[in-house]
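Every protein chain but one is kept in place in this view of the complex.
Letters A, B and C mark the chains as written, and numbering starts fresh at 1 in each.
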């Protein structure tokens, strides 16, 4: 109909490339490495750095699905409780006579179930906000964990199980290896597949996505279930590191995870941000914490640092989104189909 | 507008961080005196990890530890996670392993949960001992026991019996038993109660206040409601005993219901003076830390190895011997110390 | 139509339903342990619920504006700690000044959050999450890791929680005053109604000339001030101040609001409802130990009740909307 031709080759722009948030995070990591090794002689050696990764990577698995959840403009604050419940159920079923391999499967199932339940409630009751749903299940899941184990701890796992928490493959911690593999997997899933594209679409404009034939409900269910599964994986690693578990493990993990995702440049207004950013943020917070630990900074200072870092990073990401962001508004966060 | 606020906010943060850093390098903060030091190069470094920050018992214990280590001319590192969790302690231990400290003294948040990381520390040549709240025998070389659990359990029953003339209902208000100490003591209390001397004493309930103020208060109130004839509450936990005493004072039940157990003199001074708690017990956390400090030093110097029969000298406290327990070996500090109206004044400002 | 009338009735008198539930619960507990409905126990219960009520009322306004405040536990601890340190250093300080100090500290915390939400434009859940960490850290920091104990506090200060005013315990008295204030404020002042208008429809509010930022500042500052007040009362009640005071308490407060029928989507929330919501939790806290429910079951039971309340609410709302639609055409 029209003779006009439209360009379909994207020019590479240095400016756009360099203005990415991820560079800021990489710069932060470099600064942290420099500062850490200058204030502590124990930081800059291979064992130290690989030991460090082992201490903070367990909760980082939840970061992957949380990135997707926050891109979809939702939130899940029940993940910490899910970790606790999955871990407790795993230990209990094992001590009730189930082989460890099966107990691990049960753990993953419990995680998946918890996540699915969150997703199900959100999809069934579209008018409910994710904050309220996951706040309720957060109390509920940990409550169930307490019902099962009360204040006891449960452990006595077979020795091979501790490999999850402490094992090395060559010089590389097993947990790091798995993290990298999953990180690549999730990054590809989010950025290179139809599924990922649809996740962004949902976060940018849920109604338009639904009208475009995107199966919004199904995708939300999948992502929330994934969050549950990843929480269960965290539970496995955490339990393996402790060799036993209790209902109060993984307390406040959700906050750490959300802090990492927010620092990773994922806009709280939905639709924006990259997996890489969040992965880098895991290392920023992890090494920062570890470095401050090496100079034996008191725990309370650490709390302040993390809190301020979270707010500062969100402020900066907000500045980048420039004015588009509105403080939570009903029409913003909840689609209206009618 | 929003932009302006954002920038000014970031500026405030930046300045605050600068100021905080400035203070940090000023390094007058006692808590982290450990970081200032590269002075004595051949000096050893000994770390102690308490359950969580903001606990006066812990502060005093670490103070004692630091005194001992300083006396020996070494450097002390005092750490605690912000929450009483195993995860937090694991992270700290990893950091200490990276720093290649010479010894780690742990006040465990869980009996078994620290075994993997402590084993790793020992594999890297770090001497590990526990104090106050033990970790299992496989994860430590020796445990510094504040007092014999048997003695702690029995002495509280004896005290209660004396307070209520060997007759009436009593209840126990415990913490959560995660650190397993309380459960062990309660077992010994129950054993002691089987003696014919106490046949008129009835233990009606063991309640758990979770070591939370509000919870301990409601549990105490529930006990008083459910058992109107209750004569005494034993609270072998510092939070529980203070909460229970507070409830009794507020209700004006002095003399009708007595409270005893294990409490901090500073927290309990008020109630010992007003008679709610005629007396109570605790060990001296400063001494406990002090002893742990010397034990850590002795282990690091390979003066002792944690075997039964080893002996070492702990500064002003004299000589101690390593003894056998059901799970591993231990060093016993001594009997619990009794705090009563006569001596509480001199102790309440100490810890 | 019978059914739809019933539904409309239920939704209108949600508070009555809640009250009914509390009464049934009370009867069950009473049946299992006769010590429950005694004067002594009821007054204990009131005292224990007073602080929760105060905080829940503040949280209600925050939720009505579609916000949330997770930092109140930390704010409570911080202002409690600062007040406790002050009274231990100056034992002659009048308790009124102590309360005032707590309110000022709390309000300052609230102002920071309000600025972050209104001026910087951070989502309330993230902003308050960050501040929660920061305030908690500061509490440990100003306290230097130590506790402030009963003997360090002057009697006048401890007396705040134990004394009586007009024959009513001071805590309860303060809670009643605040309740009355809120009742008046949200129902009978323009500012109070503006809070609801803003939560009900932010875009219209703009057209009506309501200054949204001012309202956000107001509710978060008010919330902070109430947390500060609660901090003083808490410390006085337990005669002890620690770094981890009221850790995680924000969730209980939010739960009370949700039970009381406050909608997290804004615009909806009644003072009476919130009061009843707090009472329900108070009855559970007080009653479950009395009927020997293991303390470890309490959290699970609370979780189930909250979830059921939330879902029940939405179902009712859906039905009402459908009925409205059915009445409309054809």
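Just so we're on the same page, contacts are C-beta pairs under 8 Å (C-beta built on N, C-alpha and C of every residue); 3 or more make two chains touch, one makes a residue touch a chain.
The rule we apply is simple: contacts and distances are computed from a predicted model.
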item	value
Protein name (UniProt record) of the chain left out of view, among "Sugar ABC transporter ATP-binding protein", "Oxaloacetate decarboxylase, gamma chain", "Acyl-CoA dehydrogenase" or "Cysteine desulfurase IscS"	"Sugar ABC transporter ATP-binding protein"
Omitted chain's touching partners, listed by label	A, C
Contact partner of the left-out chain, one of A:55, A:136, A:209 or A:234	A:209
Absent chain, residues of chain C that touch it	184, 187-190, 193, 196-197, 199-201, 203-205, 207-209, 267-268, 320, 322, 324-330
For chain A, the residues touching the chain missing from this view	1-2, 4-10, 192-195, 197-198, 201, 204-205, 207-215, 271, 324, 337-338
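Note that in this section only the chains that are shown with their structure count from here on.
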item	value
Among all chain pairs, the one with the most C-beta contacts	A-C
Most widely separated chain from chain A, with each centre as the mean of CA atoms	B
Distance between chain centroids, defined by C-alpha means - chain A, chain C (Å)	30
Whole-Å gap separating chain A and chain B, where each centre is the average of the chain's CA atoms	35
Interface hub residues of chain B, defined as touching at least two other chains	2, 6, 9, 31, 52-54, 82-83, 208
For chain C, residues contacting two or more additional chains	116, 120-121, 136-137, 139-140, 145, 243
Residues of chain A touching chain B in the complex	40, 42-43, 47-48, 51-52, 54-56, 151, 153, 155, 162, 165-166, 238, 240-246, 248-252, 289-290, 293-304, 308, 311-312, 315-316, 318-319, 322-323
Contact footprint of chain B on chain C as seen in their complex	33, 35-36, 38, 40-41, 44, 48, 115-116, 119-121, 136-137, 139-140, 143-147, 149-152, 161-162, 237-240, 242-245, 247, 285-286, 289-290, 295
Chain A partner contacts - residues on chain B that touch it in the complex	2-3, 6-7, 9-10, 13, 16-17, 20, 24, 29, 31-32, 34-35, 52-54, 77-83, 85-88, 90-92, 94-95, 97-100, 110-117, 120, 176-178, 208
